[in-house]
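Yeah, one chain of the complex is gone here, protein chain that is, but the others are all in their spots.
== subunit A ==
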Amino acid sequence: MFARGVAVALYQPQWGQVRNMATLKDITRRLKSIKNIQKITKSMKMVSAAKYARAERELKPARVYGTGALALYEKAEIKAPEDKKKHLLIGVSSDRGLCGAIHTSIAKTLKNEITNLTNAGKEVMVVGVGDKIRGLLQRTHGNYFLLTFKEVGRRPPSFGDASIIALELLNSGYEFDEGSVIYNRFRSVISYKTDEKPIFSFETVAGSESLSIYDDIDADVLRNYQEFTLANILYYSLKESTTSEQSARMTAMDNASKNASEMIDKLTLTFNRTRQAVITKELIEIISGAAALD
């Protein structure tokens, strides 16, 4: 401790924070604001609990619908040939925050996928469903963005929303060969997992050998079928995503309310101690003043 020598034996920072003991007014103000925050987070939790109940109810048929739509890709084992260059990534999230790690997990997966694909020499474009995805990726990966969709998350998603997204995608002019939809799959009230589902373009599916077992298909029918399947997959990912988001928001707001209650308890104790200290100080002043007169 004294190895450095006498010169630095005594070191006292001149610019350090010197905190006076908080006055009663400061503590009161802080207490009031934390109580308000607790009220807000409690009500947000109730609202998202109601929305979560509805989303989970609507997820049940949507899951059957989505697995039915994906069955073709799984059973026929359609794979894009390795030399195809154009890839598409669709990140499904929403506009609103305060829901834990929902948006950051999607953004992280998107960033990793972009890096992997560009290292493998493929051309990548990103579609963001939800303003948060755009916000998180704009600065670093802004030139990869093809489309962004806003006003997601305000109302429960319907099949009409999914078909709008599918339509814009098909009209965008980007002829992707294969792609994936990245969304948060709902597992339970407290857990969700970021998952990826493949999508293929019409040419990839038409050119796949495993499609030859399917009889009597002409190009028109296959194109219609492909577009419908794209809308179905998007609908399924939107439904899963919404349910995960509402459950995560419920958990986050619940934690925030609990933290706020803890802070309120601690502050109340500090408030009472400070109040007693102020009273004691006044008493001492009075008594010493009275003693001085004697």
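By our rule, a contact is a pair of C-beta atoms (placed from the backbone, for glycine too) under 8 Å apart; a residue touches a chain by one contact, two chains touch by 3 or more; residues count from 1.
The rule we apply is simple: contacts and distances are computed from a predicted model.
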Which of "ATP synthase F(1) complex subunit delta, mitochondrial", "Kv channel-interacting protein 4", "Hemoglobin subunit alpha-D-like" or "PRELI domain containing 3B" is the UniProt protein name of the chain not shown? "ATP synthase F(1) complex subunit delta, mitochondrial"
Sort through A:F145, A:F159 or A:Y174 and give me the one touching the missing partner chain. A:F159
From the list A:A55, A:L72 or A:I199, pick the residue that touches the absent chain. A:L72
Contact set of subunit A toward the excluded chain (per top definition): 58, 60-62, 64-65, 68-69, 71-72, 75, 158-159, 213-218, 220-222, 224-225, 228-229, 232, 235
